[in-house]
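Note that one protein chain is taken out, while the other chains of the complex remain in position.
So, chain A:
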Amino acid sequence: MNDMRILERDVDANAIKIAAKGVQVYYGDTHAIKDVDVDIQDKTVTAFIGPSGCGKSTFLRCLNRMNDTIDVARVEGDIRIDGEDIYDKAVDPVQLRAKVGMVFQKPNPFPKSIFDNVAYGPRIHGLAKNKSDLDDIVERALRRAAIWNEVKDRLAAPGTGLSGGQQQRLCIARAVATEPEVLLMDEPCSALDPIATAQVEELIDELRQNYSVVIVTHSMQQAARVSQKTAFFHLGNLVEYGETGQIFTNPEDPRTESYITGRIG
């Protein structure tokens, strides 16, 4: 990729949104995440890269407690969002997930209409007072996800009838419709073609204005293109975490260098 562009990218010193300290995750007997410390900044795109099975998705799912749905998963350590421990007993994961939205690897629209897909979150969280309010929320979310023009004439059509790239953008619209503060994206482009990928990446860059975005990706080019901060995971360890430009041009750890030059992973 364009190395100059990466180097010149300015990184704002934003406030810390998510602070993770000493996070350990076990799947049964497997120690999937080993003592990870990471600070994720607000209004920043943070990329998690690393070879398959290195724990980056697992760690991402810790941030909105999606690992709770897996019976054998056990999370230890301290993850704070705005200084609040999200694994505190008083925290309801449902409330947390309204604050920390998620976009999944495979586009997974509900088998309902496009409108209902986006309106579902606002409905269950009571964000809309009336029908026209809801219409506004849906339109805003679809516009933000850069899919409004493509679907505005067929909001009643099933979301599952869209193309893969459109579905993924619909899922992003669904995630932003609930007005989260953090958006987690688990390989959002792995099922998309380059054109749809480019659209989603553009979208991620725009979302940075309002949200803290954490993206897991297998594509190092993508990480380089969209993120300001990059974390490299390997075998459950956070090997290196820093500004994207630095990670890709001048990594400190030899493992990072091996990975980004294609020798491991």
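Here is the rule we use: a contact is a pair of C-beta atoms (placed from the backbone, for glycine too) under 8 Å apart; a residue touches a chain by one contact, two chains touch by 3 or more; residues count from 1.
Please note the rule applied: contacts and distances are computed from a predicted model.
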| item | value |
| --- | --- |
| Name of the absent chain as recorded in UniProt (options "Putative FMN-dependent luciferase-like monooxygenase", "4Fe-4S dicluster domain-containing protein", "FMN reductase" or "Phosphate transport system permease protein PstA") | "Phosphate transport system permease protein PstA" |
| Which of A:H31, A:R80, A:H125 or A:R143 contacts the chain that the document leaves out | A:H125 |
| Residue in contact with the excluded chain [from A:A20, A:I40 or A:M66] | A:M66 |
| Candidate in contact with the missing chain, chosen from A:Q24, A:N108 or A:N210 | A:N108 |
| Residue, one of A:T178, A:Q199, A:S212 or A:T230, that touches the chain absent here | A:T178 |
| Residue of A:P51, A:G77, A:P158 or A:G242 in touch with the missing chain, whole complex considered | A:P158 |
| Hidden partner interface residues of chain A, rising order | 64, 66, 69, 71, 94-95, 97-98, 101-104, 106, 108-111, 120-121, 124-125, 158, 160-161, 171, 174-175, 177-178 |
